[in-house]
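For reference, the structure discussed in these notes is given below.
All protein chains but one are shown in place.
Order of writing sets the chain letters: A and B. Residues in each chain are counted from 1.
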Amino acid sequence: MKIKTVAMIALLALVLTGCTSGRPDAAPGNAAAGGTVSLTGGVPEVVQPLEVRQLVHDTMKDKRIAFIPLLYKGYKITTEWGVQLQRGFESLGSTFTVYDSNFDTDQMVRIIDDLIKSKKADALILHNPDLNVLTQQIKEAQAAGIYVVVLNMTSNQSGDVFIGADLVSMAEEITNKAAVDCKADGKNQIALINGPATDPWNVLYEEGVKTAAEEQGLEIVDTTDSKWQADLASQQAATMIERHGADLCALMVPWDVVALPAGNAVKTAEDEGRVAKDQVGVYAIDSSSDGCEGISDGLIRASIAYDQSGIGTGALLAVQQLFELGNAPGSQRSVAYVPYVVIDKTNMSQVTFACYFGS
Amino acid sequence: MNRTLRNILEFISPASVVRSSVPPMDAGLRANDLLDSATPLLLAEGFEPDDVVALADGQVHFSSGSSVWRLNGESASRVADLGGPVSSMARMDDVIIAAVDGRGLVQINADGTVHEYCTDELVRKCVTDISVRIPGQIIVSIGSRVRSASGWARSLLDGDRTGSLVQIDSRGARSVAEGLGWPSGVAFDDDGSLLVSLSFTYRIERRNLSAPQAPPTVVLRNLPFYPGRIRSGREGWWVAAPFVRNRATELVLDEPGLCQDLAADVAEGEWPVPRLRQENLYREPMQLGQLRVLGILKPWAPARSYGLVFLLGRDGRVQRSLHSRVGGTRHGITGIVEVGSRLIVAARGARNLLELGEL
Partner (left out) sequence: MEAAVPLSLAMILSVAIVVMVPLGINDGGSILEEVATKGLLAIGLTVVLVAGGIDLSIGSILGVTALSTLILDRVYGVPMLLVVVLAPVIGAAFGAINGFLIAKIKTRPFITTLVTLIAFRGVAKWLEETYSSRLVVPSTSDIWYFLGQGTIVGIPTPTALFIIILVIAHLSLTRSRWGWHLTSVGSDRRSARRNGINVERSVFSAYILSGALAGFAGLLASARFGRADSGVGLGFEIIVLTAVVLGGVSLSGGRGSVIRAAVGMFVVTIIQQATIVLRMDNGYFATLLAIVLLFFAVLDLKWGTYRERFAAKLSLDPGMTAVGPLIDVTVLDTLWTVNGRLTDAPPIGLGLIEGAEDCAIDDGGHLYCGDRRGWIWRFEGPDHAEGKVFARTGGLPLGHAWDLNGNLLVAVGGMGVQRILADGTTELVANQVKRSRFSLHDDSAIRFADDLDVAPDGSIYVSEFSSRTSAAEYMLEFVECRPNGRLIRINPDGSTEVVIKNYVSPNGVCTSHDGQSILVASTGLFRVDRLWISGPKKGQLEPVLEDLPGYPDNMNRASDGNYWMSFVAMRTPVSDLLMKYPAMRRRMTKELPVDEWFVPQLNVSCVLKFTDSGQVLKVLWDETLENYPMVTSINEHEGSLYLSGVQNNRLGRLELDPEDRGSIDTRRVPMTQQARTSFSEAEK
């Protein structure tokens, strides 16, 4: 018996020494591979214009950039980004591919895993549905020498560059707008139709709305999770009207794709007489051409438009900079925000980046 | 259809594939031993009665070898030697019409004189049965154009379908049906239609001679034996079945390579096809069911030879039958005639004439 126990302990010790926890050390990383000229440290101090152009083309030629959004086809927000990226990268000689996961988080993770393991991309452009889900992938990509650019939805694990909008400030501003309308009506109850709790958009939006609401003396009476699905948003809007009827003055929805069905639900309730006309306003964030139609139809009272094509272009620029500077992925990280403005019926046709088409 | 495809189709949808099978002998064909207990008429040796007729005076005549004989007590006396194998006989008023291989149809008068009746090329070979409608109008069945009457086994192996029906009248001989599978028996019905037994397709059908293009109606189909000569009786028609079907034979016939090898390398008497009698135990094939267990050969063993004659009623159903089962000796029934209330049967396999009284 004794020999057996000793043997077991020895085996266990052997096994444990062979175990690793898997937390990667500082990534040794290789410099950006590919291209005939590796621009480490950026453009030289003195250089001819034609040389510069050649340098850029040489850097970007044959680089493979992959964009893996959670949703793509049919969603203007991401196609807007994708279109800019495609035009830009293709003209520079890089290969740009979109991998559409069609709202399936598992599929998205698998595709990213496959890209990293098979080294099919030199740069990844990610769109996080959840603060934590791509933590490991970002780490692994950077360790494998792949640049990571994150768009619009932050993650707890930082990529090389994040390009998005200052959602907290936008939320505060739209809440202020709602407060103005609400006070004019003499009411102060608002409700949120938000997204999944671990969604980065959700977290920041709620923070911004809460802050502004407190300041303005508005009361948030209800918060629901629409999971970014139109039918759920519509149902939830109808329920809120049912429950809070006379005192509700604003529905805060942080995305026009779900704000429109909420607006429709409000309209239906108005038609059916369950709520007074123009009592409840829908306030959205982001305004594609559909959103602008909603504003002109009166479904959405006001929205914050932020520069979506700017985000796409921003990613394009960020990737070029990363390749030109040539630092190891994960060695230097930065965050940038795009401009935004409040729009409603009065000014939406004058704002350049409002009512974007996604093409 | 290719056998593999047929098997796959049967696996997927069993009801859609029909396989040929040997039906059991039941109802009117239920097995018995009546032939084994029949009275043998010839006690002398050396005969092999093939066909049998009775003249108006009740005199029984039979063919054996190249001669026609008259039954005389327990032996027989020769009526005429016809110079070639006598393959069938029929009674026409007071004379006997006999088919002789190589010679044609001859007429034998009561006094024993012989003259040619019809020497047409069509009837010179392989006449299996003769039926007289009215004196001067005869129908003859030809088993095969390429073989003689003793070539049944070879034709079976070859899949021969060159049998025909020939009508002989004042205008001569002409063929009224072609491409049949060894027609082995013909008999006229009262209304002038012709009953034909087709050996290779195991059926008895009725043809309308005045409308030869009309398809024949099937009286009995998928019989468990190869039907032979048909003779009319008081209650219907007596049909002789010289050979009984054997599933193993049909499997062999389905293998063309094996059939070719059999025809080339193995003597005809040793083929795995039904025979009139078992001649050589040590050379003929055996099937496992024919094994003697505890000294007994079971009567329902697979049959290499069998004795069967049955009555086909006017309603088209088998009224009754007489058998000699496996293990019995009265096999290979080739001819029948009803004489008064007695039935005389030519059992070629048993080399004898049998009499059954009290019908």
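Here is the rule we go by: contacts are C-beta pairs under 8 Å (C-beta built on N, C-alpha and C of every residue); 3 or more make two chains touch, one makes a residue touch a chain.
A quick note: this is a predicted structure, and the numbers were derived from the prediction, not measured.
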Message: I'm checking contacts with the chain that's been left out. Which of B:R30, B:R78, B:R174 or B:R247 qualifies?
response: B:R247
Query: Of B:V52, B:V166, B:L262 or B:L354, which one is in contact with the hidden chain?
result: B:L262
Field: Residue touching the undisplayed chain, where the options are A:T198, A:T239 or A:S289
entry: A:T198
- request: Quickly run down the residues of chain B that touch the omitted chain.
  value: 11, 246-248, 251-252, 255, 257-258, 261-262, 265-267, 270-272, 280-295, 297, 301-302
Query: Of the residues in chain A, which ones touch the absent chain?
result: 14-15, 18-23, 99-102, 104-107, 109-111, 113-114, 117-119, 130-133, 135-136, 156-157, 196-198, 203, 225
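Basically, only the chains that are shown with their structure count from here on.
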- prompt: How many angstrom lie between the CA centroids of chain A and chain B, rounded to a whole number?
  reply: 93
